[in-house]
Structures are given as structure tokens and as C-alpha cells.
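In this view, the complex is presented without one of its protein chains, the others remaining in place.
Take a look at chain A:
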Amino acid sequence: MSSRVTRPSRQRDYHRFSPDSPIVIDNGSSCFRIGWAGETEPRLSFRNVVQRPRHKASGETVTIVGDYDPSLMKYFDCTRSSFRSAFDNNVVYQFEVMEYVLDYGFERLGAGGSEVNHPILMTECVCNPVASRSKMAELLFETYGVPSVAFGIDAAFSYKYNQHLGICNDDGLAICTGLTTSHVIPFVHGEPVVEACCRTNVGGQNITEYLKQLLSLKYPLHTNSITLEKAEDLKKEHCYIAADYCSELKLFQRETKEAEEKTRCWQLPFVPPPQEEPPSEEELARKAALRERQAQRLREMAAAKRLSKIADLEADLNALENLMSQLDAAEEDEIPAILYQRGYASREEIESAASKAAQSLRKVKGEPVDAEEKAEVSLEEKYYLVNVPDNMLTPEQMKEKKKQIFLKTTYEGRMRAKQRKFEEELQRERQNQLEEERRLENPELYLEQLRTRYKELSEKVEQRKRPKTNGSHTNGNGSVGRGERLNAAQRERMRLLTTAALDRGKGEDTFGAREEDWQLYKLMSRDNDDDDDNERDEEEAELARVASKLQEIDPTFVATTDGGALQGGSGGAAADAARGRPLTAEDFKISLGVERFRCPEVLFRPAMIGVDQAGLDEMAGVSLRRLSAAEEVLEGLCRSILLTGGGCLVPGMGRRLEVDVRKIRPFLSAINVVTAADPVLDAWRGAAACAASSGFPQQVFTREDYLEKGEDWLRRYRMSYIL
């Protein structure tokens, strides 16, 4: 990462180059390299991307080309801009982005003056569409005032450069894997045969993307940590190409020791959650004391309240008794006046008030209140009217009877509920006892049974929940349609709803005229459709019970909502099992096993990522077929197969290609696969050497040439690669 963010500094020697010396640009879709003809290293090399974020302080949109230090990101608002590339499948199509990149390239190269007064040699892909090529020429001529331009294929430059170094022969195959595409170009007598080229739209970026997707699907918990940059680093560090993909897979499937050794781990930073320390003795004592003090205070308050209430009631009682004695002592004709004065209607009323007060007093003082018992005993007496026939009662008594019947039934109902509760308790007690016995008899068997029971139940509950949670996703692929998911009641409800919705405004609306019409709403309401709610509740209750039981007796038990541990091939279950127990560093470990060679395999099997094209090995065969040359020529080509482009840096590529090309070649024919001296930079170096050759000035075309000769000429324009 750190190497990528070093920004190139502006070159100071631009003015020392004469206007004849060409500028060489390797315009690769991953990297833009620019330098001078005849030199061995490009002056600048940066990622071929542009970002246009908003500067937070000033609010203006700025342009940033290439990679940069992410710590500077805090000054910019990147919410509406991301890295933009000028390329689609190796073809430049967004010339605005391209212009920014060229601006930056020339600026860093040190360009000054009123125009870029140097011939340009630029690389492009094989068979670049004329529209793209002419637009690029136009941009260079019109905007930068370039005197002349030449275009060449990057892979061809790389091959020629390596041929120059003696790594490959006059005749050979260049296999070039770029960011998004792979090419195979045959060379005969040192010239590329464009007619026999072939291209598959799979490259290094697809590997990275595939790795990122696989890992984030395998570890849903860490999706945010698995960025494209991280995936790129992991790819560079760990990915390799298996010599024989299927046997390598079997190695991992059988979980052999070798596979284990090949598995790599990436530990994400993990900070264990703060452990809650058990409170110390003093702390506990202090808390208990505090609680005790509070309780004491409450008790005191209650006692004080009680005392004051007793005093009140006693005072009341005394007052009433006084009144009674006063009444006893008073003359007959004085009584009404006294009663009226105190607000009472009769003597009886005073008596009842006095008895009530006495009863409350007893209650407050905590003396036994025998009202309940009295009720028990005198159930018959209390509801004395219930059994008396109606015709023997006065209307007033009838009313009283009704009241008594009501009171009696509610009382009986209460009693019944109490009884039932008691019985249930007894039943549960008995069951518990039974289980306890079973447990003591054979603890292991019991535990096992409990576990299976738990698993069954949890699966059942889970199964029941599934259609509800993800029903909409399985919808649409044939076998699981909408209709299948609904039960009869739900279907009926849907029917009612649709008819109600579509019925509107047809004919005369008589809805609501009859009483039954309103029943419709009851049928429509959602609560109506859960027939099996009861059963589900029971199951869930049972599940909770079993889980609590397990938790009690099994220390290793972890309540998962998952159907069980699934440890197949990859440790993907780790994240699932993480629910319900605290996360450990183990959960933050990302293991790369099969992925290490599964991802680069897309170069050989594009079908794995849904690209219906031949892989690298078959492409070589296709290219040889398209060449339709004599067998000796093909034999010669296979003796010099050159791997170039950033994608072939994956280890094991050469060995694998050798094995696979052998399959398509006649028995015992010679095959030699070599990797370019520097698969990434050789294209630029070849181009720089070519631009410095004496034949280069004849290869370029000027703006006048381009305008004069027209598009058809540009279509046929082809560089001859002479170093």
C-alpha cells in the first residue's frame, strides 16, 4: 500500500530534450506510464484513475489523478465521486477522464511552453476501435498541439523487448493478461499476426473482485474490512495457480495435512470486549448495607403511616362511641337535631360506621379478619336468595337475587381457576421429578436426548420462520411460487382483498346494506390467518424450556439459532456460531484456503464468473488454429510462449500453461513457456526502444496526414515493431 501512494515529483529536465525526441506513453488500463524514448525506465508511473472530490473548506471541485495518501482524504468530500477510469475492456471511451490523466502525465513530466512539442508513441489494445483511436489522436493534436503520433500494441512491444533480450524467439506466442482482458498474440518472423489474435474479457481485476466477493460472503461479519484494496493485497500475497485444479481441490476437500499447510490466515484486529470484573467483597457488603438502609427507611415510613392511621381510626371510633353514648343520654326529641348536626340520618347508620371503623382498625393492627372464613361458611347464607323461586320474591328482592347470582358465579369461577393452577403446578412438579430421575439414572443419555430434542425443536422453529423472512427472495425462480407459500386461509384473504380492490365503482354499491357485509373486514384482518400460532407458541415455549435446562446442566452448551455446527471445507460457520456468545479473536480470523487458487482460476475457466469464453489455455489453441499455418510453424511458436502483463505475476502460471498447452499439442511436441523479464514494465521499455529506433519517424502520422487520409486509413494504420 505504502509504495502505491508515493506521488511522482515533477521532472526538471523537460527542456533539455529536443523537439524530435518522442515521449512514450504506456496507456494501460491499470497503470499509466510516461517517459522518454531511449530510456530504460519510465519517468512516471501511476494508477490510471481520476477522482474529482469536493474540497471541504473551499467547496470547489478538484481533480486528483492516481492514488494518494488516504490520510489526506479528510480534507475532501468524496461522497459523490469515486475512482473513475477512462477504460472499458481495455478501450478508452471516456476522454474527459483520459484528458485529466494526460494533463497530469505531461505536467509531471515537466512540460512547459505553449504546447507539447514532441512526437508521441502511445500503446493501445489489439484492434482498438477506430472511433477510440481517432478520438485519442484528435485529443493529442488539438488540445496538446502534439506534432505527430504513433500507436502500437502493448503486448507486442513487450514481446519484442523480450525477444531483444533473448528470452523468446522470432516466432512465438505472447500471452498477455491485463486488468480486465487477456490477449494471445502469435508472432511469425518477429511480426504480430493480428488476424490470429484472440481476446477473453477476463483479467487481474476479475480475480480481485472474485476474491473480495467470496470472502465477504464467507465472513458476513467482516464485509466492511474486506475492501477492494485489501483483496488486492491478499491476491498479490497469497494467490497461486494450481498445476492441476481438480486434484488441488480434492486435496482440500479431503482436508489433508498438505491442504492445512497451504491454508493462510489473516487476523483482523480484534479488541476483546471489556471483561466485567466480579465485584469485590467490600463492594458487595457496601451494596448490601445500602440496600438494608433503604429497606429500613421504608419500613420505618410504613410503620409511621400505620401508627397514624391507627390513631385516626381510634379517634373516629371514639368519636362515634361518644356520639352513641350522647344519643343514649339525650332526650327522644333532641335526637334528630344531634344526628342532623353530625351529618347522620339514623342511629343504625352510626352503628354501621362504627363497626366498619372497628373492622378497619383490626385490619390495620394486623388482627385476624374473619370475613373470608365467614364467607366460606355462609356461602349459602350470603347468597340466600339464589335458591328461592322467583315467584316468591318482591321486585326489589329480584334485583338483589340477580346481583347475588352474578357474585356467586364470579366467585366460583375464581375458585376453579385457582384449582386449575394448582393442578398444573403439580403436573409440572411431577414432570420435573421424572426428568430428574431420568437424569440421575443415566446423565449422558439424558443430555444426549435433551440435545437432540433441542436441535429438533430449534430446526422446526427456524423452518417455520424462514418462509416469512426470506420468502420474497426465493420468489420468481419457478419451483417456489407465491401461491405455494400461502395456506388456504391466507389465500382466501388475498382473494377477498383483490376482489374488494377491483370491485370498486362497478354497478351500484350496496355494501353495508346488510349486516353480514361487515363480516368481510373480520376475514380480511391479518390476525385471521395465523391458525398455527398456538402450536408455534407452544413449540417456542418448549424450546425455551429445553434451552434453559441445557444451560443448567451442560456447561458447553451454546444457544444458537442455527441448525448445528457446520464445519465443511471452510470455516464459514464461525461467523454464524458467533451469535449468542461473545466474539473471540478466532472470529476475526479470515482463512484463505481454496480461495488462494480458486480465484486466479478464473483466468483459465472464465465460466466460473459467468464469462462464456475460452480460458488462457484454450485461447492459445484458438490462436494457433486461426493462424492456419504449417505444423512446423506452430511447433516453433510453442517453443517460445511468453507470459506478460500484470496478471501473469500470479505464481504457478507458467507451469500450469505448460501443462495445459501440452494437452492441445501433438504428443511429444516441444513446449517452452517463459515469463517476461518484467511483465509489468516491459511494454513501456519495448515502446521506448522502438521510439528510439531509426525507423520510428516513418511510423508516425501528423494531424495533416490524419485529416487527409481519413478514417479508413487510420483503421488500417499498423505499426511495425522494429527495435
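Quick note on the criterion: a contact is a pair of C-beta atoms (placed from the backbone, for glycine too) under 8 Å apart; a residue touches a chain by one contact, two chains touch by 3 or more; residues count from 1.
Everything that follows uses one rule, which is that contacts and distances are computed from a predicted model.
When the listed names "Vps72/YL1 C-terminal domain-containing protein", "DNA repair protein RAD51 homolog 3", "Putative exosome complex component RRP41" or "Large ribosomal subunit protein mL39" are checked against UniProt, the chain not shown comes out as "Vps72/YL1 C-terminal domain-containing protein".
Here the missing chain is touched by one residue of A:His55, A:Arg299, A:Lys365 or A:Arg545, and it is A:His55. Touching the chain that is not shown, out of A:Met122, A:Cys197, A:Ala231 or A:Ile590: A:Cys197 (per the contact rule at the top). Of the candidate positions A:Glu39, A:Glu99 or A:Glu542, contact with the unshown chain belongs to A:Glu99. Listed by residue number, the positions of chain A touching the unshown chain are 7, 9-10, 55, 57-58, 62-65, 68-69, 72, 75, 88-89, 91, 93-96, 99-100, 103-104, 106-107, 111-116, 126-132, 142-145, 194-195, 197-201, 210, 213-214, 217-218, 220, 246, 249-250, 252-253, 462, 469-470, 472-474, 476-477, 479-480, 562-564, 566-570, 572-573, 576, 594-595, 598, 605-615, 618-619, 622.
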